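Shown here: the complex without one of its protein chains, the others still in place.
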């Protein structure tokens, strides 16, 4: 579940890097560990990447300097094990055919195997990313033309991948045959092409949604136009979308795998109301995540939807947790109970979690302390796995 | 309207500074320009203050160092004119009786007059704050004891003030006779006393709400206990609460002037529904501010409450606005429309503003572009002034 | 000995602030704790100051913004007790006559007394600097014109002061009747007037040395020209220059109290050679401070002058001292012995210190370890106090 990064590419806009900055920003929820953009002008690809949020990695001077017509970008999810600058994407390398940059969302199940093979043949590895395996395969000598060679390389990969490649003069978008991760195409007003993990990234740059990159499709975008090739014959594999995209990862405003995320979550709330009804004074969500489901529950059960918490907008990374034992401080620094709005009431509380964990206990405890009469906890996550 | 700072004081807790940090953090919505804490141990008051958010001004090392049993703190609202470090509060000065620190929420209407007088007598001013006038008056030679002298000083002030004074060994909370600004007292489990602008700050430190500091009351807090004196005879002046506290400034979870802020705003939404009804498919607020009123409108009109926007959690100060003319970029970097949830629908859109300004136009434009059929805009702010 | 700050003022140059930046930079050896500049354009004085070196406090954007024709600046020496931002100079305040900024090098022996008096009369103090006393005296109501009032104020001060005042439209330089601290006047090519603690600051801005501000003189500089008044009748007091200026504080390139600092120090080295001669293979200084004296010793004794140490140019504030017990690490991170140039030789080592302290021991130890045959240590500081 740690592999929901975000990718974004622009081909054919004088401010491709600026658009990539916006596209990554709007997909920041998909990864906060690192951010990077590779862009290309007149045959030369340059890279700018670093640890942290998009707005922390890029400053005005850097963006100003990078006025290139083609760009691909990446935001990476924060994992505990390997939070290393060297793993920031896109990866940019030189090989016999020149430069190539790659941005990758997904994870390969045969990466370790491929890596072992490559090392036995003399390959060196700088990172712990699956992505480096793909680049090594790409760099191997081949008699095929570049496009067919790329298809052959992708056929070696097993697992989930939504990939963006940047070659001088060419951008390539590829999605594994199962379509595990989302990948969509958009069109800019000036005719430029945009590729993104989520449709919300098309919205921020005023790109019109065109279509999904289909499972198994490889889209080649260049001055000559847009053409497709297929990793597996179209329709030969039954798609296996990752359900967590709609449940957890994606922004509610995005359409993912053909459905709107908010509506999927609201429908789950409605199903919760059906499967585990409760007659109460107010249905309320744990903000922010459970809002969609909370509304779905309230509407389906024709009950009152109301507010139990306020949310702090100032909880940042630099918050210092004092040592003294404050009851549920971790909860209260983000949420505060609106006591008079809940005291004496019977509540359905909709939460996103799969299991009733420590954090949920803290929130429930805060409600009880505020004088709530009855609490019926409904876990959307539990339903989704049922 | 620029004077809604926040104050917080703790008397009698070994981690008074750490509690003040939390109390200011929870009142951060009252001021983001500067933050500061003055604390006292064994007769010596020290000051730590700076520009920015509470979490930016204080780091772990600073908090660790300041283990004092008494503290007062202040967050200051960002105004355009005088964003100067020298104006950060609390102010700490030396005078003939030793040290005194002051934190001030409000503004004096006779400050310029008093300042002129004082300058004619030879006073020098380091800041442009009203607060410095108060300190000068306090420092004047007097035959009265310190408590009575302070009452005399406060009698000279005209306008709004909720004040916290810190003398070595004594904390004093004062509220002007009209009670323009809120000021409440709370009790800690260990018997310590807390003073805050809003009740939400009591919640974060697990303090029990005790009572409001009454209009015209001056509360003296020391090892000897808590006693009160009065600026004007109790009940001699009719309170004149600042209505903007409940409408705009305070957190919805706070109780201000005896009422819960969320409920006040929801009631305003209900009144909007009554005064300007509309038969629609969905009532939706502009997040985050209009949520309370939106829910009130939906409930009062017995209509469906739903979600039209998602909110970005990553819009920080360092966001760079690319130069190219993106349509409504300033709106989209914070809000994104959930297109499929609004397309083809008739909406009541509840907004907090007083007038229909540029930002509102951007949001309405985004909804229209997403295919909303009918939009009925309801401005809560307009009602509140009506 | 902690009061050797540096001051610099410019009157009548379109880039007065930029020149002040250079003038302070060249006097950075006089104080590294804080730096600040107050400048004036069209009647309004603004202040920019902070902790650290001149190059740390001012960035290009700040300098660019401050294009004013008059400026005074200050660098402050780092003392252990009161390293507080509030003490950074120049101090800028408002009083009945408007604004005044002050930069002060020196210390007043009756400051505490004056402060007590002022506090009894109702004055408040924001800093722990002597300078604030001067400003309070200046702000007192007076029937005299501003210039005569200023003279009266200065007559109340006892001790050392070289002062720069900035009033809107007027710069004033004042030096105490004993002339403890240096203060010189220079002329810019465009006719502008410069005031500085040391002549090296005139050099960096291409100002021609004009003359010293005389002990007891107050120089008034405005569009109307340059005039002088006297605190004490000219020549009525015997000057008492602070000998440490020439021995330790000032830059060897400066002329202080009419003599060149390098030549004073070289003459002291020559006197050392006379008082405590030694027949050796090489005379060598402890860099950097004892170079002048070392050359004086070698020349006077007609012996070979040579190099025993190299100096690291990279020892900055951020150097981390590893915990393990490295022999004399503190010495070696700044100086390294040129072993082959000293092994087997008899040396005179000239050092600036007053007494043979820990640091000197480390350096001598390093020489011994390198195989020096004989070491004759000569302390210039000891001589100077003899």
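The letters A, B and C name the chains in turn, as written, and every chain counts its residues from 1.
What we mean here is this: a residue touches a chain if its C-beta (ideal position, glycine included) is under 8 Å from a C-beta of that chain, and two chains touch if they have at least 3 such contacts.
The structure displayed is predicted, hence computed values, not measured ones.
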| item | value |
| --- | --- |
| Among shown chains, those touching the left-out chain | A, C |
| Identified contact with the non-displayed chain, of C:7, C:37 or C:53 | C:53 |
| Which residue of C:97, C:158, C:336 or C:359 touches the chain not shown here | C:336 |
| Touch criterion as defined above, residue of C:246, C:260, C:301 or C:360 at the omitted chain | C:260 |
| Touching residues (missing chain, whole complex) on subunit A | 92-96, 119-126, 135-136, 139-141 |
| Sites on subunit C contacted by the missing partner chain, in the whole complex | 15, 18-19, 21-22, 25-26, 28-29, 53-56, 58-60, 63, 200, 203-206, 251-253, 255, 260, 262-263, 288, 291-292, 295, 298-299, 304-307, 309-314, 316, 318-320, 322-324, 326-327, 329, 332-333, 336-341 |
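Note that only the chains that are shown with their structure count from here on.
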| item | value |
| --- | --- |
| Pairwise touch network: line, ring, star, complete, or other | line |
| Euclidean distance of C-alpha centroids - subunit A vs subunit B, Å | 36 |
| Subunit B and subunit C, separation of their C-alpha mean positions in angstrom | 46 |
| Euclidean distance of C-alpha centroids - subunit A vs subunit C, Å | 58 |
| Two or more partner chains touched - positions in subunit C | none |
